[in-house]
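Only one protein chain is missing from this complex, and each of the others stays in its spot.
Entry: chain A
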Amino acid sequence: MIFPMDACGRDARAPKRGAPGARASRPLTPPMRRVLSAVLIVLAFASPALAVNPSEMLKDPAQEHRARELGKDLRCLVCQNQSIDDSDADLAKDLRVIVRERISAGDSDDQVKTFVVDRYGDYVLLKPPFKGTTLVLWVGPFVLFAAGLWVVFGFYRRRATGSQPPPAPLSAEEQRRLDKLLKEKSP
């Protein structure tokens, strides 16, 4: 299926800081030093490229901060493992704008989330809510962990107390056979 809105092939990470260390044994030639300092200067100013466009931002820094935090929790439905805060897809941009509109209109964070969930479902939340249908998701790992602990403890306790229960006392018939065997002379 072709979705022309796909615009996910983007790596927003800035290059890692720090240039290859200059070795003291071989001094750098002036042109190399110039190139190196140019690279260092560029790297010094590098910051992660943001999907959020300056024109989308709210004037009030506190509101903008709320919008950014909300955007990190909302899934971009085009690039499904990115948040709308990270994604460059058009739909993510639309949702960022709409989230900001809601905030400007005076919605609380929960109201904004409810607004988006009402339209796109729980799937749009990168952190799924805790409720009946997601019970296995949230509780499952702990149940499995507890079951694992139970098995491990059971195993060690059995080893510590000895694996065999004390044998039952001999019956009269068995005692007689034993006595007989003990009386026999070895060949």
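Here is the rule we go by: a residue touches a chain if its C-beta (ideal position, glycine included) is under 8 Å from a C-beta of that chain, and two chains touch if they have at least 3 such contacts; residues count from 1.
We take it that contacts and distances are computed from a predicted model.
Novice: For the chain omitted from this view, which of "Heme exporter protein A", "Molybdopterin dehydrogenase", "ABC transporter permease" or "DsbE family thiol:disulfide interchange protein" is its UniProt protein name?
Specialist: Hidden chain, UniProt protein name: "DsbE family thiol:disulfide interchange protein".
Novice: Of the residues listed, A:52, A:70, A:95 or A:112, which one is in contact with the missing chain?
Specialist: The missing chain is touched by A:95.
Novice: Even though one chain is hidden, which residues of chain A still touch it in the full complex?
Specialist: Within chain A, the residues that touch the unshown chain are 1-5, 77-78, 80, 90-91, 93-95, 97-98, 117-121, 123.
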